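Quick one: the structure is below, and I'll ask about it shortly.
One protein chain omitted, others in place.
As written, the chain order gives the labels A and B, with residue 1 at the start of each chain.
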Amino acid sequence: MDLFAQQLVNGLTLGSIYCLVALGLTLIYGIMEVPNFAHGHLYMVGAYVTFFAMTLYGLNYWLSALLAGVVLAVLGVLMERIVFHPLRHAPASNKFIAAVGAMMFLEALARVLWGSDFRSIPVIYDKVFTIGTLRITEQRLIVIIAAIFLMIALNLFLKKTIIGSSIEAMAQNRDGASLVGINVNNVAMLTFAIASILAAGAAALAGPIFLVFPSMGALIIMKAFVIIVIGGMGSIPGAVLGGYVLGITEAMGASYISTDYKDVVAFLVLILILTIKPTGIFAKGVR
Amino acid sequence: MAGQKKWFKGSTLLVVLFLLAALALPQFVSRYYIQVIAMSFIFAIAVYGLNLMEGYLGLLSLAQAGFFGIGAYMSGLLTLKIHVSFWLALPITALLTAVLAVLIGFISFRTRGHYFVILTLCIGVIINLVIEKWESLTGGVRGLIGIPKPSPLGPLTFNTLESQYYLVLAFLILTVFVMQRVVNSLVGRTFVSIRNSEELAATLGINVMANKLLAFAIAAFFTGMAGALYAGFIRFIGPDVSNPNLTFEFLLYLLIGGQATIAGPIVGTLVASGLTEGLQFFQEYRMVIFGALLMIMVKFFPWGIVGFSKMLWSKYQKHFMKKASEGTATMSTAKGGEI
Partner (left out) sequence: MILETKSLTKNFGGLTALNHVDFQILEGEIVAIIGPNGAGKSTFFNLIAGFYRPSSGSIAFMGKDMSNTKIHQFARAGIARTFQTTHLFSDGTVMDNLIVGYRLKTKMGFWDAVLHTPRAKREEKESRDKAQKVLEFVELSGVAYEPVSSISQEAAKRLAIGLGLISEPRLLLLDEPAAGINHDETAGLAKLIKKIQGVGITVCLIEHKMQMVMNLADRIMVLNYGSKIAEGAPREINSNPQVIEAYLGGGEHA
């Protein structure tokens, strides 16, 4: 039971990170039908920005995270303009190939600029809370709470602001949105900016717990894809639910099944689901 | 069909030149380059598999490195652990990889668009993880060391680098021959029709599923074969041979050379390794450049070097040879211009 509670906390921490990354991915997919394979690498850049802001410039943790958000928002918009906007009418596989190119580019650039070493964002919040035998580090609590905070903020933005609701409208119906006068270009850029900010948030939160290295985005992006396929590509609640479910499943799988194969679980689940239902669980628009 | 005939003659000349150059090559370059070019040939074989799927069938399979890894490990284990002859291990490996592809195909071809790409990627990742984690069989991250050289085939031995180079070249030629025959037949036309419109193909009585499975099996057969050749040539393998990043490299080679063309994979692979060698002092920047190249190619030259040359050539024909009024049928299998 203790192990279970401990793994639940670990799962929630991991799940929070997955949620934030998957949310960005699903927003971009929902709005622009771009499977942004490079999204995990934006997450990686976010981690590096946080790391250097803290270690080189001695910035406070939260300011560093904010800076990472700003830098990534710009990077996200650039990516949309340079890489995906020109391919908006291209076939599905071309967008995928471009995203793969962006991914290779970012990872290699990180290697050139920052080396292949593993780094770790300094832990500021190092208190440990104990409840019975359950031990929770302060940083993990921060991850869980901050992620929820970010998700609520996103939700408020989408529901309560005009531009936010136009994003939602567009996620539901692209052509319809351009008909009712929503500026498709602005929405696309804004979506990329928001998704990138979420990735930066995830990176800054995860940085003190996990390691920072150039290919850190590769595995998380694949997990995020698994999450959004399971949760329905383009679905926001699906990404949140899927993120937590996957995080907890992995944490449990690691302690009750096998640490070696914990990463396999996610992909096996996806294959199983698509075998049974080739259009995903929450497919919309059935013929 | 005058246009096609002319192009065919031109390309025959190029093929002959390429073969002569490939045969003579070991006489003129250092061992290092023989090694590099032999490696390119091995990768090119795998890229032909990807070309059949993405280029002709229009399905981007990202499980290709998985098949390459399975080929390498299966053949490596057969020859190393139970001392099966390379010449038996190779066909067994290629066939089993094809069978595996058919099984995977039954699942994955029911999905469409991005789902297919993501699903095949996940399959590639699983293959990679299993190879890495199944230590008792695969040696885990240490990999397999001391895989035997290809055993002699009658009077032919493969102890020298040159002989291994010719061995790899022979398999490349076999691959290109088979691909060329398939692609230029009614079977290849059927694949292209599925790329164009699955719905219309099915309406015309084409069994889309069966054709996809066939193409996937052929692609996996050659990719597995390439893996087996790699194991016999390099003689030590690690889990990296099945890493999805390798699939991305294959994709890069294909895009540079030109998808849905017969020369594309070999041209792309050679040009990319040429660039890699040429950028030696830029080694660190290699993937930065290639990543950028991929993004640029897919937007501006989605048909690659070969497709681009073909287009120039057919324009040239139209301009200067007004007799060719029947137009050229050569572009019929290449992907449409504005994509």
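Miscellaneous remarks
Basically, a contact is a pair of C-beta atoms (placed from the backbone, for glycine too) under 8 Å apart; a residue touches a chain by one contact, two chains touch by 3 or more.
Please read these numbers as outputs of a predicted model, since none were measured by experiment.
With respect to the full assembly, the chain omitted from this view is in touch with B.
Among the residues B:R31, B:R112, B:R142 or B:R181, only B:R181 touches the chain that is left out of the figure. Set against the missing chain, the residues B:L103, B:V141, B:L204 or B:L312 yield one that touches it, B:L204.
Although one chain is hidden here, its contacts on chain B can still be listed: residues 178, 181-182, 185-190, 192-193, 195-197, 199-208, 214, 218, 326-327, 329, 331-336.
As a working rule, only the chains that are shown with their structure count from here on.
With each centre defined as the average position of its C-alpha atoms, the distance from chain A to chain B rounds to 33 Å.
Only residues 54, 58-60, 107-108, 110-115, 117-119, 121-123, 125-126, 129-130, 133, 244-245, 248, 251-252, 255, 284-288, 290-295, 298-299, 302, 339 of chain B touch chain A when the two sit together in their complex. Residues of chain A that touch chain B in their complex: 29, 33, 35, 82-83, 86-87, 90-94, 96-98, 100-109, 111-112, 218, 222, 225-226, 229, 233, 260-261, 263-264, 267-268, 270-271, 274-275, 278-280.
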